[in-house]
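Only one protein chain is missing; all other protein chains are in place.
Labels run A and B following the written order; every chain starts at residue 1.
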Amino acid sequence: MGKVTPKSPLPIRIAALAICAGVGALLSRAVLAIPETESGLAPLVDANLEASGVKNAVTAVLLNFRGYDTLLEIAVLMLATIGVLSLSVTQKGTWDPIAAQADPVLSALARFLAPVMILVSGYLLWAGEHAPGGAFQAGSVVGAAGVLLALSGYARPAWISRFALRAAISVGFIVFIAVAIGEMIAGGLLLQYPADLAKTLMLLVETWLTVSIGAILVSLFIASASPAEELRMRSGGER
Amino acid sequence: MSQTDLYTLAGSTLFVIGLYGLMTRPHLLHKVLALNISSAGVFFVLVGIARRIPGTTPDPLPHAMVLTGIVVTVSSTAFALALAKRIFTETGTAALDASDVDVEEDAGG
Partner (left out) sequence: MAEWIVRQLPALVILMPFTAAPLAYLLGAKFGRPIALVSALLSQPLALLLAIRVSRVGTLRYEVGGWGGPLGIDLVVDGVAAVMVLVTTVVGLFVTVYALGYFGDRERYRFFWPLWLFLWGSLLALFLSGDIFNLYVCLELVSMSAVALVGLTLSREALVAAMRYMLAAILGSLFYLLGVALIYGAFGSVDMQTLREVIRGDTTGQAALALMTVGLVLKTALFPLHFWLPPAHSNAPSPVSAVLSALVVKGSFYILVRLWVDVAQTAAFPGASTVLGVLGATAIFWGSIQALRQERLKMLVAYSTVAQIGYLFLMFPLVTGGGPAAADAWTGGVFHAVSHALAKSAMFLAAGTVLARFGHDRIEGLGGLSRRAPATAMTFGLAGVTMMGLPPSGGFVAKWQMIRASIESGQWWWAVVVVAGGLLAAAYVFKVLGPFFGREPEAMDEADLDPGPSPWTMEGAALALALGSLVLGVLGQPLLDLIMVSAPALVAGVTP
């Protein structure tokens, strides 16, 4: 096993420095020249906030005005998960315990914290309607709870099958697509929420997004971090 | 210097620092982290742009862009790290070119 050299040879560093100086100069000049008068789309967002079904402008942009970006964003997350699973030696994406021996204090703490974290994520999900929050923040907390459990030695409960795990990873995107198609069948356009149902439908989508984002973050962490896998890798492993 | 200028200039600097790291650090982990620094720079620029008109509420659009960008960056970072790790297991080194690796006496471990 060889050690990676810490730095590239001097000529490369000098060339890189020159490139960075050029890009930096171009960029600084450009950002300083941005006018203070261009109000952008903020007035347009304000004018349509009422029709969007939510009171938080950022949530309105993410879920309604530019909900299509968010749909594709979930696809990015799912894609990364499939990619990471395809690279993992076991390729199972299972919820195996990471810590070989559970620390009793940590394990007790995790037992206490995990339900609280789920509660917090529920609050964040609900708060996203009128304050900073939403599915991504809520999903991150769910993901953190999962990582905490895995680190404190809790294995995947038997009642969660591999299929269920795959379902949890993909359900957010699938529900999002299903709602979008439903809106099209109901006579609207892709992701066009009917005014009276906008809030309900968005909450439905966000709830399932929270589940998926949580499952995805846990899978991303576990698929590339299990020590069991590490051991198999060191001993040559399955190729 | 306005608040916006401060943020966008800091963002530009971060972007360039990341770019330099990406080009000059052979270790894959360093490269992935360098790209993360660059992304943070881009997000800084966006956050600065959201406040470009003094005395008004921040523009929600750049904020939404940053949130989308963060999710994309988290995804690509996770994937790039998994890739780097798999390369390490397959080749025993975390660099792209063999010329960036000092071969030690006890090679083979």
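Methods note: contacts are C-beta pairs under 8 Å (C-beta built on N, C-alpha and C of every residue); 3 or more make two chains touch, one makes a residue touch a chain.
Nothing here was measured: the structure is a model prediction, and the numbers come from that model.
Only one of A:82, A:113, A:127 or A:203 touches the chain withheld from this view, namely A:82.
Residue-wise, the contact with the chain that is not shown comes from A:34, picked out of A:34, A:106 or A:204.
Screening A:113, A:127 or A:167 against the full complex identifies A:167 as the residue touching the chain left out.
Chain A residues in contact with the hidden partner, per the touch definition given at the top, are 23, 26-27, 29-31, 33-35, 38-41, 44-45, 48, 64-69, 72-73, 75-76, 78-80, 82-83, 85-87, 163, 166-167, 169-170, 173-174, 177, 180-181, 184, 188-193, 239. Listed by residue number, the positions of chain B touching the unshown chain are 15, 19, 22, 28, 31-32, 35, 38-39, 42, 45-46, 49, 52, 61-62, 65, 68-69, 72, 75-76, 79-80, 83-84, 86-87, 90-91, 96.
Rule of thumb we're sticking to: only the chains that are shown with their structure count from here on.
Rounded to whole angstrom units, the spacing between the C-alpha centres of chain A and chain B is 17. If you check the complex, the residues on chain B that touch chain A are 2, 4-5, 8-9, 11-13, 15-17, 19-20, 23-27, 45, 48-49, 52-54, 56-57, 59-61, 63-64, 67-68, 71-72, 74-76, 78-79, 81-83, 85-86, 89, 92-95, 100-104, 107-109.
Within the complex formed with chain B, the residues of chain A that make contact are 1-8, 12-13, 15-17, 19-20, 23-24, 27-28, 31-32, 34-42, 45, 57-58, 60-62, 66, 69-70, 73, 76-77, 79-80, 83-84, 87-89, 136, 220, 223-224, 233, 237.
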